[in-house]
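Step one of this worksheet: look at the structure below.
A single protein chain has been removed from this complex, and every other one stays in its place.
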Amino acid sequence: MRRACRFLPVILCLILPACSPPESSSATSSNAITDRGSDTLVNLALAWAETYAKIDPSVSISVSGGGSGVGITSLIEKTTDIANASRAIKPEEVQSAKDNGVEPMEFIVARDAIGVIVNPANPINQLTLQQVSDIYSGKTSNWKDLGGEDRPIVRVSREVTSGTHVYFLESVIRLGNSKDTTIFAADTLLLPSSEGIMSEVGQNPNAIGYDGLGYITPTVKKIRLSKDPAGPFIEPTVATALDGTYPISRDLYMYTNGEPTGKVKEYLDWILGPEGQKVVSDLGFVPIS
Amino acid sequence: MRVSRTVTQRIAFALLTAIMALTVLAILAIITYIFWNGLPAISLEFLSAMPSNGMREGGIWPAIVGTVILTIGTAVIAVPIGLLAAIYLSEYASDSPFTRTIRIAIVNLSGIPSVVYGLFGLALFVLFLGFGSSILASCLTLAIMTLPVIISTAEEALRSVPQSFRVVSISMGGTRWQTIWRIVLPQALPGILTGVILGLERAAGETAPILFTGAAFFLPQLPQSIFDETMALPYHLFVISTQVPGMPVQLQYGTALVLLIFVLAMNLIATFIRSYFRRKRQW
Partner (left out) sequence: MVRNRKLYEAIIQFLIRVCGYSAVLFVAAIFIFLLQAGLPALVEIAPSSLLGLRWYPITTQYGLLPLLYGSFIITFGAAIFSIPFGIATAVFIAEVAPRWMREVLKPFVEILAGLPSVVLGFLGYLVLAPLIRTTLNLPTGLTALTGSILLAAMALPTIVSVAEDALDAVPKSYRDGALALGATKWQTIWRVTLPAARSGVLTAVMLGVGRAIGETMAVMMVTGNAAQIRWDGLFYPARTMTATIAAEMGEVASGDVHYRVLFLIAIILFLITFIVNLIASSMLIRAKKRAERMLS
């Protein structure tokens, strides 16, 4: 009997984990909205949530970042009501969603211009898209090759989970050519946040970086860009993004599972309406139309 | 030329003192820097209000509450298990291959990276057991992470109690558990407390384990149950120092300072208890 008792603890250790709680409620209870995803959108999403809370205090909206990839994954796994993304959902992701019983519905909620930035002490003021592509793919490694000082180029970027990163890869490094397989140079710094990018570019004269307009601080210098080597070289601003003269601007998205209903629908309608769009321009992003 | 023992000693001691001084200076520099930059941000409002205006204003109350909840939750789970495990190892276990396996397991647990704990917590507590991204999942993950520190230091503390104490107790008719509970444990308490506090400090300051098991960027209200997500100071600091543009640097330092004070307070209590009991040590 004593002998057998010795094994009881072991058995218990194996049984205990099998007990699990009642299924915890999924993302939606009627008055709570979860909003997850793009770090580019996160501050905008937060501002929307806060402003909306004053209009409809019965709704509580929780906001999280992590990257466009995080948001879309959460949508697929049904752990969020709204997914924020700074890039369009990929066909593979749509397929995964459908496999999981989720129908992603896309809403363009704002626009954003991507600014290329350098240290204020850098004498360079303008570049063509091809030059930026060559820098980031590793072909150009010294500022003097572009007419600047004799300094090594330190490439700074967002992480691979960032929609901004993916957008930059497709539209700038690959210049929109979907057959191109060029990728970032191996020594590109992949910083987890916009703040890190501003900090590095702001105090390192060797650095070049990129980020959404809403995140660029006065501590860095924006480069004027042009598709064509002959010019004109355009400064990234809300105006040039709106009228399309600035070559790299993009849509920002929110995705829901199917047609939104109830409080989520009211929230999205408000975001797409004049009040929501006012918040967009207050934050330095570009309102839709 | 043989160097005299006295000279060797002087050199050795000078080197040790220099290293110690360097370490102390570095620690002082870091703390002073945080205090200097963060103190102006601290006010009653900062500590007790909810964040507003995209976290750029208002306070960090929900993050403070979150960290307190997570720390207590971790302690509630990890301390009993860890202490009992340490008692097992120090008082009951014989030197068998199985006991050696347990020791190896503990040392291994302490070496596992915090992000792997986060992955495990995600896979087991959030997904498999269905707790979802919640305080419960985070506390369980943090508890397993804290376990090895508690067990190692508690066992070391229990072992350092001389065998004579146990022998005398048993010879006077005490049972094994009575001996442990009334004699050995109280004597080993200072060392055990060190381990518990070191472990909990780390749990309070860790970000990776809670990243995918329960931390949230922004919640409009305090968590209502253990199945809710929560804000937490370390994650909050990470978020405001990396994600929020135009975040006043002072508030970042302020948040860092609050976390630091939280931890310093735990330290102070532990130190006081430990020095008090060291004086009363009976061997």
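Note that the chains take the letters A and B in the order they are written out, and that residue 1 is the start of every chain.
Please note the rule applied: a residue touches a chain if its C-beta (ideal position, glycine included) is under 8 Å from a C-beta of that chain, and two chains touch if they have at least 3 such contacts.
Model, not experiment: these values are computed from the prediction.
Peer 1: With the full complex in mind, choose from B:93, B:170 or B:189 the residue touching the hidden chain.
Peer 2: Checking each option in B:93, B:170 or B:189, the one touching the absent chain turns out to be B:93.
Peer 1: From the list B:153, B:169 or B:243, pick the residue that touches the absent chain.
Peer 2: Of all options in B:153, B:169 or B:243, contact with the hidden chain holds for B:153.
Peer 1: For chain A, which residues touch the unseen chain?
Peer 2: 5-6, 8-10, 12-14, 17, 66-70, 72-73, 76-77, 93, 96, 151-152, 154, 159-161, 166, 169, 181, 183-184, 186-192, 196, 199-200, 203-204, 206-207
Peer 1: Just checking the interface: what residues of chain B touch the absent partner chain?
Peer 2: 5-6, 8-9, 12-13, 15-17, 19-20, 22-24, 26-27, 30-31, 33-34, 80-85, 87-89, 92-93, 100-120, 122-124, 127, 144, 147-149, 151-153, 156-157, 160, 175-177, 191, 194, 198, 201-202, 204-208, 211-212, 233-234, 237-238, 241-242, 252, 256, 259-260, 263-264, 266-268, 270-271, 275
In this section, only the chains that are shown with their structure count from here on.
Peer 1: Express in whole angstrom the distance between the two chain centres, defined as the mean CA positions of chain A and chain B.
Peer 2: Centre separation, chain A to chain B: 34 Å.
Peer 1: For a test of understanding, state which residues of chain A touch chain B in their complex under the given definition.
Peer 2: 17, 20-21, 23-25, 39, 42-43, 46-47, 49-50, 53, 60-65, 79, 192-196, 198, 214-215, 217
Peer 1: Considering the complex alone, what residue numbers of chain B touch chain A?
Peer 2: Against chain A, chain B makes touches at 52-55, 129-134, 216-221, 227, 229, 239, 241-247.
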